[in-house]
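Have a look at the structure that comes next, please.
Missing here: one protein chain of the complex. Every other protein chain is in place.
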Amino acid sequence: MANLSLKHIYKVYPNGAKAVNDFNMQIADKEFIVFVGPSGCGKSTTLRMIAGLEEITAGELMIGDTVVNGMEPKDRDIAMVFQNYALYPHMTIFENIAFGLRMRKIPDVKRDKEGNPVLDKDGREIPVMRRYNKQELTAKVNEAAEILGITEYLKRKPKEMSGGQRQRVALGRAIVRHPKVMLLDEPLSNLDAKLRTQMRSEIVKLHKKLQTTFIYVTHDQVEAMTMGTRIVVMKDGFVKQIDTPKNLYRYPANKFVAGFIGTPQMNFFQGTLKKEGDEVVIAFKWSDAKITVPYSMLMKTTPQYLDGTKTVYIGFRAEDVSLDEEQVKASKAKIKVRISHSEELGTETLVYGDINMNGDGFEETNTRVIIKSAGFKEYQPDAVYEAALNLEAIHLFDLDTEESIMPRIPEYNYLDCTVREGNLTFLGNTVSLPDAVACGDGKGELLIPVSAVGFGGAVKANVIGCEEINGRFLVSLDVNGGRLYALSDEVREKGETTIGLDFKKLIVKVGGTEVSPMPLVNALSGTFVAEKRKIDGAKETHYYFSINGTKVEVPAEVYRKMFAATSGRKVYNSVYRYEWDPYGLAVAESGIEAEAVETLDYGEEKFLKCKAGEETLYVKCERPMSGKVYLAPDAGKVSVVESERQIRIV
Amino acid sequence: MKAIAKCKNFFKTLSEKLKALPKKLSARFAGAKEILSQGNGKVTASMAVMGLGQLLYRQWAKGAMFLFVQIAFVTYFILTGATDLFGFFTLGTREGNAWYGVEGDNSVVMLIMGILAIFMIVLYIAIYIANVKDAYRIQCAVDTLKEPAAFREEAGALLDKSFHKTALALPVIGVCVFSILPIVFMILIAFTNYGDTIVPPALVSWVGLENFRKILTLGQFAPTFFKIFGWNMLWAVMSTALNYLAGLGLALLLNKACVKGKAIWRAFPILAYAIPGFITLLGFKFMFSYGGPINYYIQQGGGEAVGFLGLDAKWSARFIGLGVNAWISIPSTMLLATGILSNVNTDLYEAARVDGASAWKQFIKITLPYVLFATTPVLITQFIGNFNNFGIFYFLRDGLNIDGYFLASDTDLLINWLYRMSIDNNYYSIGAAISLVIFIITSVISLAVYVLSPSYKQEETFR
Partner (left out) sequence: MNQAKMKVAKAKTQKVLNILITYCILVVVAFVFFFPCMWLVLASFSKSGSIYSFDGFFPAEYGFDAFRTLFTDTVMYDYPKWFLNTLFIASMSCIIGTVLTILTAYCMSRFRFKSRKAMMKTTLVLGMFPSFMGTIAVYLMMTQFNLINQHWGLILIYSAQAPMGYMVQKGFFDTIPYSIDEAARIDGASNFTVFVKFILPLSKPILVYTALTAFTWPWSDFILPKMLLIDKNLYTVAVGLMSLGETEFARFAAGSIFIAIPIIVLYFCLVKYMINGMAAGAVKE
């Protein structure tokens, strides 16, 4: 019955090991969130930080509207189910469930022996805290027991019960208090396979019934996929992706998620992509297989991967490779597979093979392929078959970073362009470039970030598609036959519209020169100080960022966050990196001293490039300036990173 | 070879730890540095007068408590502490003389009170540091706009978050006063000339390593020491081996599938285990005495009464001791081995039987390694227990002085000698020095065994 907010949550152990890195997530009320990942990925640590069993090193954790960092577990109004159930062995099931209630006090009013409220002399009820009485206790325990079907076992001790029943008791103990959040730490991993499936659906049912926020930790991706409304995939303390099960499956953001979600594991090959006209040729490594894909399918792919030299990972799920003869016949994307063996699972057969004719098909390599085929069909070992690939479902990942190279929201639109006398021509449109984007004449490349395409402008476009991705909308636009992606906060209907470009985000590569976008982050390092002042006899404390000897007064909400994120007087002893966007700093009469280097004129907006010490800053300004300037930061818009531990605290 | 490598490894980690020490120390004192450089006036006030900072921060109850500690300590120090501390170094200056009615200083009491004074000072310093830290903590909370913990909350935490402080207070005080203080006292006594003729009212003084020199070189002590030490080692090895093997054998015997009525058979050794040791020992002493039943039968058979435990019964007394010790100790080893054997994975035996291993092979290859592994720490404690086995010869042959030995008999262990020297004959300082020697021997042996044992490696893995 509460939403959760995790902002920049870190867990750093005294030896410096980071168990959880910059965990950010908003959890809505009644969601069923699953944390999944291999052991040691930090999922349990995160859960235990939410529970209060583990201290939060930095960051802000809110349950409902309260910041609960440093609050005792019992005061957080959460309940937790443990992997080994953690039932109290010496207590009956009834006592196990009732214990949490017995420990708690509930608000009530003072009553006499008959239960009528006692009034004070003004005729008001007197509020008191009291414990649950016996009837209330029994009623509540029975209610919980009934939900879980363990009413008949209430008098037993835990050791007289089976694993599944014990798990139910553990759940009962958690739900009896009607907590704001239910935390479940691998609750099913001690059960056998059959019971696990059964309990899985019961927990889902329970979630529907209770209408409470659930956070569930598991290492089993099947559990995650079947139970969660949203899944957090973690690895080595980092969040790899947060999304719905469907989206995780269809649009894995990186190779780890792609391989972790789904059984059998996704097939990964290595190969190169080469764009030839409207087609892209994919050449597989360790095999002479080559397939051609229409470029329209790989529109979102970053072009630098398409020159035929960079090796990438190519992923296909087992169900997207087919040995079905008709499909193979109809398909354009065929690949030769040498069959090694197959596993019959009843409804389907998993066929193992290798696209490398010398591969054995057993070892997990970058040429091994697993193919899901319906029904029972015999495949001759060592025979070579043709398999059809479903190009709609291709996944491509960078070889080193393993991030997807065709993300759902592409970073840039890659276009050809020409520049002539300060006019930029792309996709048949010509716009005049502002002074800041100064480049010579010639033909070249234009990179437009999707966020730089704004609606309402001089360029005519046609909306041809609009898809919702994590609350935002990716709009596909047709501009004179060329494709352009734009990001929008609202739904865009299909049809004509106009767009404009945000020039300060563009990258233009023309005639050997490259105009880079204006950096959006101004970083300054400094410290945090407090000063006491006497105003009208009353002492007041003011808090400042001290940057290059200049003090910037800090508003309450920011310093409170900084205090919350640090222990002791560490806040005064640390070096911070303060970051502002160009709008967060303003040229003013006084402030941080800087040397104006250049004024960048983007037409509607002007920015001042200046140097403060070692750092280069970009600041919004009204008119061109030079020489010494003073920059007044807006302390309310700051984002603060503690330098020593590299932890973002605001 | 493996043992040498292990030792090398041990010393390597030791040297690494030593190298990391300066860093560790500076990290230790980082907190103090921070307080000194950042503490505000109120913290300084607490440094000057305990509790003052807390009072200035309006934490009345806590401030008052710290203030009270300071007042109490200062009072104690002025009244007795200072003189006690002074006395610790001088060990008394005025010799008492009953003739002239002069009441002199009692060096030994002064020593013990001096140690107590040092303990008090250490305790006071600890509270003082806690006081400064607490003031700084309040400052930190105030400076970062956090609510400093109320006294009530902190008191409540003594049953929750800091329950260990409440729970450990009494045990720690008890151990400090009744275990640590006496040991410190005895260690210090080893460096004085306390004992023999120099007992109060005579004044005791510090003599450095003189006592150790005496033990190792002086004609009076040295031969006795080395003779006893040799026998002591022999005794510890023999009795430990005997008890261990016999106890294990008995446990295995009782573990055999063909033995019916295990509980009854086991009852006999447990009976022996349950009887208080001194009864057993006195009983055996009677049994082997001149008028005892053994000698009765010898005389009945026409022989002459034998002094099994008499003056010149060196080896017979030693063997009787070994046997009696076995009688007392085997049952406990048996119980322990029974407990451990019940934990052995039975699958291993089945696998071995399928492989065709004989019973003896199974014992050598499965049982023995497992039991050895599990009982290494116990083996060490048993060895040390036997090395310091006071009771056996104290009861069997107490009070004999044998030629060639100084205040000892040929069966006495170091610990018996120590007892005779210090408690029966007032050679306190020599006794204390012997204690230290015993400590060094036992700790070196146990450290060596510990380092070589398989349990050593696993010690580092923590929960």
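By written order: A and B. Residues from 1 in each chain.
Quick note on the criterion: a contact is a pair of C-beta atoms (placed from the backbone, for glycine too) under 8 Å apart; a residue touches a chain by one contact, two chains touch by 3 or more.
None of the values given here were measured: they were computed from a predicted structure.
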Chains in view touching the one left out: A, B
Residue of B:L168, B:A351 or B:L368 touching the missing chain in the full complex: B:L168
Touch with the omitted chain, as defined above, among A:K140, A:R173 or A:R338: A:R173
Omitted-chain contact residue, chosen from B:F29, B:F226 or B:W265: B:W265
From B:S37, B:T197 or B:N343, residue that would touch the chain that is not displayed: B:N343
Interface with the undisplayed chain - residues on subunit B: 108-109, 112-113, 159-161, 163-164, 167-168, 170-175, 177-183, 185-186, 189, 250, 253-254, 256, 258-259, 265-280, 282-284, 286-287, 289, 291-293, 296-297, 300, 327, 331-332, 335-336, 338-340, 342-343, 374-375, 377-378, 381, 384, 388, 390, 415, 418-419, 422-423, 428, 431-432, 435, 438-439, 442-443, 446, 463
On subunit A, residues whose C-beta touches the chain left out of the figure: 51-53, 72-74, 78-80, 82-84, 86-90, 99-100, 103-104, 173
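The rule we apply is simple: only the chains that are shown with their structure count from here on.
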Separation of mean Cα positions, subunit B and subunit A [Å, integer]: 57
List of subunit B residues in touch with subunit A within their complex: 34, 38, 137, 139-140, 143-146
Footprint of subunit B on subunit A - complex, ascending: 530, 559-560, 563, 566, 568-569, 571-573
